[in-house]
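Missing here: one protein chain of the complex. Every other protein chain is in place.
== subunit A ==
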Amino acid sequence: MRIDTRINGRDVVLEIEEGEFLARTLRRYGYLSVKEGCETGSCALCTVWLDNSPVLACATLSGRVSGHEITTIEAVAEEAGAFAEFMVAEGAEQCGFCSPGFTMTVLAMKRELKNPTDEEINHYLAGNLCRCSGYKGQLRAVRKFMGVK
């Protein structure tokens, strides 16, 4: 079936299969920053924005994004790049497979929280799993990126 939607600021028509989830659709259409790490909505590697709020693309039916706006990290390269500088300065990206989804959640958090505590940060990002880094480097990068005092 066909749906009309908006991805990264462009109106697009997507051909999707019934029951297909957004993570698959996006990857099929070449938005390769969207990673998948599980089948149970547990890892948040697939995080994209739906109308500017982070969602799990693996748990969002593609049929339901019709008429909505999707944003992947490709569209926020500048802001993502700014955060990436803090990440690499800490060495907090290891394999990097979790990083795009993590970054999308962090950028959304930055809009929502001002001067958050570590607890608030960890709560907001709790769903984003990372098996490599041990999370502490990510936390240091996030604190600096958010300008936490």
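Going forward, contacts are C-beta pairs under 8 Å (C-beta built on N, C-alpha and C of every residue); 3 or more make two chains touch, one makes a residue touch a chain; residues count from 1.
Everything below uses one rule, namely that contacts and distances are computed from a predicted model.
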item: Hidden chain of the complex, named as in its UniProt record, picked from "Xanthine dehydrogenase, molybdenum binding subunit apoprotein", "Maltose/maltodextrin transport system permease protein MalG", "DNA modification/repair radical SAM protein" or "Methylenetetrahydrofolate reductase"; value: "Xanthine dehydrogenase, molybdenum binding subunit apoprotein"
item: Sole residue of A:14, A:50 or A:73 that reaches the chain not shown, by the stated touch rule; value: A:73
item: Option touching the unshown chain, where A:16, A:70, A:87 or A:108 are the choices; value: A:87
item: Interface residues of subunit A (partner: the chain not displayed); value: 17, 27, 30, 32-35, 37-40, 42-43, 45, 72-74, 77, 80-81, 83-85, 87-100, 103, 122-123, 125-139
